[in-house]
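Omission of a single protein chain aside, the complex is shown with its protein chains in their original locations.
Moving on to subunit A:
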Amino acid sequence: MSINATLIGQMITFTLLVWFTMKYVWPPIIAALEERKTKISEGLAAAEKGQEEIKLAEKKAKGLLKEAKEQSAEIVSAAQKRANQLVEESKDQAKKEGERLLEAAKAQIEQEMLQAKESLRKEVSSLALRAAEQILKEEIDKAKHQDILSKAADQLG
């Protein structure tokens, strides 16, 4: 067991190995590792960002949905109001129309009644005159008895 020149040979080999590792082995492997690390952390960050965006979009969608609901409710209530209004209006109109028709009918009835009265009076007065002529069988001086006649006609009317 002796120390000899083998030691020097081994040291040279060792130096060469270390030099080679330092120059050609270590840097590329470490670089690949670092790059992968960066890639992974970037991927994770992107995933997180994506999730954040999804949350944001969901919030936005909820807001929009709420707004749309409110709008539709508004529209429905407006439509109901309008419908009620229309019904009210048509009711009013119908009522007015009915009243108008009733009024017209009443007026006509009145007029017809007046006409009937008039013609009835005329007929009655002429009938009374003829009856009186028949009864008296005499000529009545129309001018002489005009007063009496018109009095009678008035009483009849």
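Keep in mind that, in the parts below, a contact is a pair of C-beta atoms (placed from the backbone, for glycine too) under 8 Å apart; a residue touches a chain by one contact, two chains touch by 3 or more; residues count from 1.
By our rule, contacts and distances are computed from a predicted model.
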Options "Alpha-D-ribose 1-methylphosphonate 5-phosphate C-P lyase", "ATP synthase subunit a", "Potassium-transporting ATPase ATP-binding subunit" or "Sulfate ABC transporter permease subunit CysW": UniProt name of the undisplayed chain: "ATP synthase subunit a"
Touching residues (missing chain, whole complex) on subunit A: 1-11, 13-18, 20-22, 24-33, 35-36, 38-39
